[in-house]
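Note that this complex is displayed minus one protein chain, with the remaining chains in position.
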Amino acid sequence: MLMAVKNQIKVTLVSVKYALMREMLNKWTFLMNVFFMILNNASFILQWIVIYSLKQDIGGYTFEQVLLLWAFTASTFGISHFFFRKAYSLSDTITYGKLDSYLVQPKNILISAITSEVDASAIGDMLYALIIVLISKLTMWQVLLFMILSICGGVILTALAVILASLSFWLNKSDMIADTGNNMTTHFATYPEGIFNGIVKFLLYTIIPVGFTNYIPVSVMTNFDWKLTLMVIGATAFWVAAAFAIFYKGLRRYSSSNLMIAKI
Amino acid sequence: MAVIEVKNLGKNFNVKLKEKGFMGSMKSVFQPSYKRVEAVKGVSFEVQEGEVIAFIGPNGAGKSTTIKMLTGILYPDGGNVKVLGIDPTRQRKKLAYEIGTVFGQKEQLWMHLTPYDNFKFFGAIYDIPAEEVEKRISELNDIFELQDIMNTPVRNLSLGQRIRCEIAASLIHRPKILFLDEPTIGLDPVVKDNIRKLIKKMNKEYKTTIFLTSHDVSDIEKLCKRVIIVNKGTLVLDDTMENLKYHYLNKKIVELKLAQKIDFSNVDGIKVLKQKDKSIKLEVDLKKKSLSDVWKLINPDDIIDVNISNTPLEEIISDIYKGG
Partner (left out) sequence: MRKYLFIFKAELMSALQYVANILLHMITYFIVIIIFFYLWNYIYDDPTQLINGYSKTQMIWYVIITEIIWNIVSGRKLCRRICDDVKSGNIAYNMNKPYNYIGYILSSHLGEGIIKSLIYITFGIILGRVFLGAFPTLNVLSIVLVILSLILAVVIDTLFIIFIGLFSLYIEDANPLFWLYSKLILILGTMFPIEFFPEVIQKITTVSPIYVICYGPAKLFVDFNLNNALNIIAFQFIYLAVAFGLCGVLYAKGVKKLNVNGG
């Protein structure tokens, strides 16, 4: 069992390495992608300078906390898109019957299917998060906490993407639905928790998991709380379990490329 | 020993139906109705260890669907499948260690990597220790003659070279059964022949059971000792290659080059396929005329050249399709 896990991790890492090599074939494009993503994230600082010039506290956050919020958004998005890039096109993989080659390998299908591509611009996201962490003068302990929470958040985002993509087992043309769902999370993740209330806030701790990827992490970074940290880890486990359950339930309905043929 | 056991296998697909007319297409948007298409219905067969078996049929006959159920890609809707005693849907991973697959045009290789790196990657997938992988790579290198292309990125290889690598990669874990779905599709005749030789060699050297689907009849004729034919989701024939030829070969093709022109056009049991001056091509129905009857019609002194052959397998198979 332990051996199997070790081998799975080894294959996954080799997969990511090879995918990264492919992305770096064109060095100029690769660097541009990374650089522009950093610039892209940084440009939104201007938005927050304007907002903070109007009021000193936005949703209970200081300006530094908004930066930290952005760091979490960038790091979770970056981790998810770098390691699990294909979770965001899994819808097409399912619809066009491209799971076959993963199904005949003695490794976990879902993990193989979502780790065979990386996104260069996601490196820019991760670097941006790193830059904010560096300028935020965090303690070593806080940096470690930031990393753990970022990994949890990245995994939650990936799980959400997998669940949305798994709809393709049941529905035709659900790739747009998946895109909309994933974008929705990013939109909410860049604004402080305190400005929302009522039903929206409820949604942010349930079907839109921004509460666990961003809000609790930001609060834990300033006022450490064991219970809340464990809640994030618990939520991560829950989302992962749900993603696997739904994906494997759908997989029974997988029709390879046969349905395509039938349509023609 | 039977390595593949299939009993009463069935698979249905739901295909969205569009009713005729405008209201029909409105309805299909809001309340789609589905038609059940039975892709495979009640197929049963067994494959013995070390066999090379051809699994053929026209487009949409259920070949690929069956192969996908045998390899654990699709869930069957009915019946039983056991491959090496393993249920492909229940113990997918366990089975994956034991079988290899090459699906014609679907690439399993990383295009930007060299065959060597790809083999290493597949070695890791099948949990093969590093030294062992090296050993097997050099072995595959010898059999498949890959030395010239071993360090060229796959995307720079020709289609034939790529297929050779695909097959080699699918053997890195020494599978007991190899499933080949249209392995020679799109290749030129020389390369096709090359691939066939390799498949034969593999079967001999490793005792690998080979389960092959192909549209190319000469693939089947040159490789397989046994043929299973499916049509419209059902099994129409399961027989040895020899029996197939024997039972369906009651016709001979006779090509003659004669010194004198002879007219065969009104002889019962002989059909003139082609005649150009003194060269003639005949189809003889052995039920009505034996070959010796044919010789009696010709003056032996007039024969310059003669060539007798069987009806092409292609025709036999298409006859069976039509019958089934």
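General observations
As written, the chain order gives the labels A and B, with residue 1 at the start of each chain.
The rule we apply is simple: a residue touches a chain if its C-beta (ideal position, glycine included) is under 8 Å from a C-beta of that chain, and two chains touch if they have at least 3 such contacts.
Since the model is a prediction, treat every value here as computed from it, not as a measurement.
Checked against the hidden chain, the listed residues A:Ser43, A:Thr139, A:Thr206 or A:Asn223 yield one contact partner: A:Ser43.
Chain A meets the missing chain through residues 29, 32, 36, 40, 43-44, 46-47, 50-51, 53-55, 58-59, 173, 176-177, 179-180, 183-184, 187-188, 191, 194-197, 200.
We adopt the following convention: only the chains that are shown with their structure count from here on.
One simple way to say how far apart two chains are is to compare their mean CA positions; for chain A and chain B this gives 44 Å. Chain A meets chain B in the complex at residues 3, 7, 10-11, 14-15, 18, 21-22, 25, 98-101, 103-107, 172, 252, 254-256, 258-259, 261-263. Contacts from chain B toward chain A in the complex involve residues 13, 15-16, 37, 39, 60, 64-65, 68, 71-75, 92-94, 96-97, 99, 101, 103, 106, 108, 110-113, 117, 121, 124-127.
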